[in-house]
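As you look at this complex, bear in mind that one protein chain is not there, while each of the others sits in place.
The block that comes next holds subunit A.
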Amino acid sequence: MLKYTEDHEWLKQDGEEIVVGITAHASEQLGDVVFIDLPEVGREVEAGEEIVVIESVKAASDISAPIAGVITAVNEALSDTPGQVNDDAMAAWFFRIKPAAGTDLSGFLDDAGYQALIG
(Lines give C-alpha, C1' and ligand atoms only; values in the text may rest on other atoms or scores of the structure.)
Protein backbone atom coordinates (compact mmCIF):
# COMPACT_ATOMS: atom_id res chain seq x y z
CA MET A 1 0.00 0.00 0.00
CA LEU A 2 1.24 3.47 -0.82
CA LYS A 3 2.00 6.06 1.82
CA TYR A 4 2.71 9.75 1.32
CA THR A 5 4.64 12.48 3.09
CA GLU A 6 3.51 16.08 3.39
CA ASP A 7 6.55 16.89 1.24
CA HIS A 8 4.87 15.09 -1.68
CA GLU A 9 6.95 11.92 -1.62
CA TRP A 10 5.37 8.51 -2.14
CA LEU A 11 6.60 5.47 -0.20
CA LYS A 12 6.03 1.91 -1.27
CA GLN A 13 6.91 -1.09 0.88
CA ASP A 14 8.74 -3.77 -1.14
CA GLY A 15 9.86 -6.65 1.05
CA GLU A 16 12.19 -5.24 3.68
CA GLU A 17 12.79 -2.06 1.71
CA ILE A 18 10.89 1.13 1.05
CA VAL A 19 10.87 2.59 -2.48
CA VAL A 20 10.63 6.40 -2.60
CA GLY A 21 9.63 8.82 -5.35
CA ILE A 22 7.70 12.07 -5.73
CA THR A 23 4.04 12.42 -6.61
CA ALA A 24 2.59 13.55 -9.93
CA HIS A 25 1.29 16.62 -8.11
CA ALA A 26 4.84 17.48 -7.03
CA SER A 27 6.23 16.95 -10.52
CA GLU A 28 3.58 19.25 -11.96
CA GLN A 29 4.46 21.93 -9.44
CA LEU A 30 8.17 21.58 -10.18
CA GLY A 31 7.75 21.83 -13.94
CA ASP A 32 10.07 20.12 -16.42
CA VAL A 33 12.77 18.29 -14.46
CA VAL A 34 16.21 18.64 -16.04
CA PHE A 35 18.60 17.23 -13.42
CA ILE A 36 18.44 14.89 -10.45
CA ASP A 37 21.30 14.36 -8.01
CA LEU A 38 20.82 11.05 -6.18
CA PRO A 39 22.51 9.86 -2.96
CA GLU A 40 25.24 7.23 -2.90
CA VAL A 41 24.24 3.63 -2.38
CA GLY A 42 25.22 2.47 1.10
CA ARG A 43 24.76 5.89 2.65
CA GLU A 44 23.20 5.92 6.09
CA VAL A 45 20.61 8.68 6.34
CA GLU A 46 18.54 10.31 9.05
CA ALA A 47 14.85 11.08 8.65
CA GLY A 48 14.51 14.60 7.27
CA GLU A 49 18.04 14.67 5.84
CA GLU A 50 18.14 16.30 2.38
CA ILE A 51 19.51 13.62 0.10
CA VAL A 52 18.20 14.38 -3.40
CA VAL A 53 18.43 17.58 -5.43
CA ILE A 54 15.91 18.08 -8.21
CA GLU A 55 16.46 20.86 -10.71
CA SER A 56 13.58 21.87 -12.92
CA VAL A 57 13.57 24.54 -15.60
CA LYS A 58 12.42 26.88 -12.84
CA ALA A 59 14.39 26.12 -9.68
CA ALA A 60 16.27 23.67 -7.50
CA SER A 61 14.41 21.70 -4.81
CA ASP A 62 15.54 19.24 -2.16
CA ILE A 63 14.01 15.89 -1.33
CA SER A 64 14.45 14.58 2.20
CA ALA A 65 14.77 11.04 3.44
CA PRO A 66 11.29 10.29 4.82
CA ILE A 67 12.72 7.77 7.29
CA ALA A 68 16.10 6.79 8.74
CA GLY A 69 17.91 3.90 7.15
CA VAL A 70 20.46 2.84 4.55
CA ILE A 71 20.17 3.61 0.83
CA THR A 72 20.24 0.27 -0.98
CA ALA A 73 19.69 1.37 -4.59
CA VAL A 74 19.12 4.49 -6.68
CA ASN A 75 17.38 4.86 -10.06
CA GLU A 76 20.42 5.65 -12.23
CA ALA A 77 18.20 6.03 -15.29
CA LEU A 78 16.94 9.34 -13.87
CA SER A 79 20.40 10.87 -14.22
CA ASP A 80 20.21 10.54 -18.00
CA THR A 81 16.48 11.07 -18.48
CA PRO A 82 15.21 13.17 -15.57
CA GLY A 83 12.07 14.02 -17.58
CA GLN A 84 10.70 10.56 -16.62
CA VAL A 85 9.55 12.21 -13.41
CA ASN A 86 7.18 14.42 -15.41
CA ASP A 87 6.08 11.60 -17.70
CA ASP A 88 5.21 9.07 -14.98
CA ALA A 89 5.99 10.15 -11.44
CA MET A 90 4.82 6.89 -9.89
CA ALA A 91 7.18 4.83 -12.07
CA ALA A 92 10.15 7.17 -11.69
CA TRP A 93 11.39 5.98 -8.29
CA PHE A 94 14.34 7.82 -6.77
CA PHE A 95 15.87 5.44 -4.22
CA ARG A 96 15.29 2.34 -2.11
CA ILE A 97 15.94 2.53 1.58
CA LYS A 98 16.32 -0.23 4.19
CA PRO A 99 14.57 1.24 7.24
CA ALA A 100 16.36 1.49 10.57
CA ALA A 101 15.04 -0.85 13.25
CA GLY A 102 11.74 0.22 14.71
CA THR A 103 10.63 2.30 11.72
CA ASP A 104 6.89 2.77 11.60
CA LEU A 105 5.11 3.96 8.47
CA SER A 106 1.72 4.29 10.08
CA GLY A 107 2.20 8.00 10.72
CA PHE A 108 2.37 8.83 7.00
CA LEU A 109 -0.63 9.86 4.93
CA ASP A 110 -2.68 7.29 3.09
CA ASP A 111 -4.11 7.97 -0.35
CA ALA A 112 -7.22 9.69 0.97
CA GLY A 113 -5.13 11.79 3.35
CA TYR A 114 -2.80 12.87 0.57
CA GLN A 115 -5.63 13.74 -1.79
CA ALA A 116 -7.11 15.88 0.99
CA LEU A 117 -3.73 17.60 1.43
CA ILE A 118 -3.40 18.62 -2.21
CA GLY A 119 -7.12 19.41 -2.43
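Criterion: contacts are C-beta pairs under 8 Å (C-beta built on N, C-alpha and C of every residue); 3 or more make two chains touch, one makes a residue touch a chain; residues count from 1.
Note that in this section contacts and distances are computed from a predicted model.
S.K.: Leaving aside the chains on screen, match the unshown one to its UniProt name from "aminomethyltransferase", "ATPase components of ABC transporters with duplicated ATPase domains", "Xanthine dehydrogenase YagS FAD-binding subunit" or "Tripartite tricarboxylate transporter permease".
M.R.: "aminomethyltransferase"
S.K.: From the listed residues A:A47, A:A60 or A:A77, report the one that touches the chain absent from this view.
M.R.: A:A60
S.K.: Mind pulling the subunit A residues that touch the left-out chain?
M.R.: Interface residues of subunit A facing the absent chain: 31-32, 34-35, 37, 53, 55, 57-60, 79, 82, 86.
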